[in-house]
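Omission of a single protein chain aside, the complex is shown with its protein chains in their original locations.
As written, the chain order gives the labels A and B, with residue 1 at the start of each chain.
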Amino acid sequence: MVATEVFTSFIQYVVLGLMLGGVYALAAMGLALLFGVANLINFAHGEYIMLAMYMTYVVSLGLLQDPVLSPIVTVPVFFIIGVLTYLGVFKRLVTAPPLSQIAATVGILVLLRNLALTIWAAEPKAPPYTVFATSVSLGPLTIPLDKLLATVVSIAALLVLYFFLERSRLGVAMRAAADDVEAISLMGVDTGRLFLTTTGISMAMVGLSGSLIMTFQAVTPTSGLLFGLLTWAIVALAGLGTVRGILVSAIIFGVVDSLASGLWDPRGREIVLYGLFILILWVRPKGLFGRR
Amino acid sequence: MEKNRIFTAIAGAAAAVFPLILGLNEYYVFLVTLIMLYTTIVVAWQLIGGLGGQLDLGAGAYHGLGAIVTGYLMVYHGISGWVGLFAGGLAAAGVAFVIGYPSFRFGLREVWYALSSLALVLILQKIFLLWTDVAGPLERYIPYAAFDPIFMRSGYKTFYYYITLALLAATLALVYRVRKNKLGLYLQSIRDNEEAAEMLGVDVRKYKLIALLVYSFIAAMTGGIYTSMVGFYHPTLFDSWISIQTVTLSIAGGLGSLWGPPITSLILLTVQEYLRITLGAVIIGLHQVIFGIILIFIILFRPEGLGPLLDTLSVRLGLGSKASKEM
Partner (left out) sequence: MKAVEVVNVTKKFGALTALSNVNMDVDIGEIVGLIGPNGAGKTTLFNILTGFLKPDSGSVKIFGDDVTNLPPHKIAQKKVARSFQIIKPFPSMTVLEAVMVGGYLNTGDEKTARERAVEALKMVGVNHLRDRLAKELNTQQLKLVELARCLATQPRLLLLDELVAGLTPAEVDRMSELIRKLNAEKGITILLVEHVMRFVMKISNRVVVLNYGEVISVGTPEEVSRDHKVVEAYLGTKAGA
């Protein structure tokens, strides 16, 4: 009786965690792409996710009513934001040493965070009622439909990205750049344009994932730090290799996140997540972190 | 150099009577003391970051820990703040060791070191948020005393001004000496090329740790002074903004120079306070936005920061010599 309830709760959290992980994977993928292909350390990645979440809130409040439709706006807008960021800042950073990249993107971090603080103040914002706010029952488990939909969309986006990287010319060029930038520029690839597109795609994914994450959590100006550390942690665990690696890593973090919040204390989840991050950094072999 | 000493003497004298210049206005003295506290962290950071080349974002963690430990001892055990400062420093150095030793042993560098030190700030904040016996979500207040120098508590902010001035001066003197001795030279070699340094007999991990422990100790002391001054403590003192601010000011001031970071800190922190007072009420967060813009601007256009500019200025004034190292 009690044991099965506890067990059911546990499975419930795990399932939620799996879904959360699916969505985190998309968020982390943008970072991995930028880091892997353009060799760019974006310390403000979490803040962009936060911005996407706020945009989802604003858009669903004002224009589109249902947050489910918000990617229609956030994805293209964030692609443009990516292009602008590249032209404004990243372009010059690509050749700069890592510490400079970190410092400059910390500057972006500060800008975005305080922008959010100014516009929306410190209270958490969550999107309004969505048409999918029902749940599906799977035996003893309750699966919220909106979260399920978000996970499906996320996985679909990752699949699209996977095939893009494998099959399309641009995708192959991006993978080649991840291995050896000099070689591909010698082969005539315009690395500037490649990085520009990479940043655009990376940000578009951020835009989408921001909308999706909103089905799981509300947003505050400090969310940026949380998602920043989380996505970097996912990248650290996955190494830079593959979409699948990021997905697996993200799912692990999603499950840990869900279990920590559910079984312990929602305020404790960050301790567990960041603690796990640091442990991974210590224990993983050095080879995965070295700059190429 | 003769002129250097005269300059320092004048600056020192001005600093010593500054509260009087401010007319002992409690509010202004408080602001200046606060600025000096943060400047002290920046100067101490030069050990691990400026000289050692490690992008440490843990200042908020150590400052916060010093505040909590000192405050807790004062509130719940009636222990003097002086002891509290020392205890806070030890606690911070202890935590720094626990996270620093494995980090350096496993070769964490650049972005990974930056991220893990930033994570430390947030981890400690959440831990103390949950640790209701010591801190918890409610503020804890230190009993008021008009002037209790033994307990290290006073209603007069000028009291804290002089304590902070002493700490800042001591930290400046420390960094000045370290820059020229074996520790400073070894740290710079680690910053410039770890492998070459190893090959010359430099125990890289040991020296990084030394720099980290000293800096965390001092940062914790600033936290202890702060908490005694404002009369309370709370987990929000584990503030990532302090970490970011410290690094921004150090970069803006120029990583190689001695005077660049502190002078830049004093100026920019004053500007920040001014913006907070005038615009902050209307547009929350604007004063910090300035820092973001400064950081981006400097990295893109003037990566050496203001350090070289200040050095040239000092040459024009006839103080010191061209290479900032000679200062």
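A few notes on this one:
What we mean here is this: a contact is a pair of C-beta atoms (placed from the backbone, for glycine too) under 8 Å apart; a residue touches a chain by one contact, two chains touch by 3 or more.
These numbers were taken from a predicted model, which means no experiment stands behind them.
Listed by label, the shown chains that the missing chain touches in the whole complex are B. From the set B:V202, B:L286 or B:I299, the residue in touch with the chain omitted from the display is B:V202, counting the whole complex.
The omitted chain makes contact with just one of the residues B:N25, B:T132, B:N193 or B:T270: B:N193.
Panel shows chain B; residues 180-182, 185-186, 188-189, 191-193, 195-204, 256, 323, 325 of it touch the chain omitted from the view.
In this text, only the chains that are shown with their structure count from here on.
Measuring from the averaged C-alpha position of chain A to that of chain B gives a distance of 33 Å.
Chain B meets chain A in the complex at residues 53, 55, 99, 102-103, 106-108, 110-112, 114-116, 118-120, 122-123, 126-127, 129-130, 240, 244, 247-248, 251, 283-286, 288-289, 291-300, 303.
Taken together, the chain A residues at the contact with chain B in this complex read 41, 43, 89, 92-93, 96, 98-100, 102-104, 106-111, 113-115, 117-118, 121, 221, 225-226, 229, 232, 236, 265, 267-268, 270-271, 274-275, 277-278, 281-283, 286, 289, 291.
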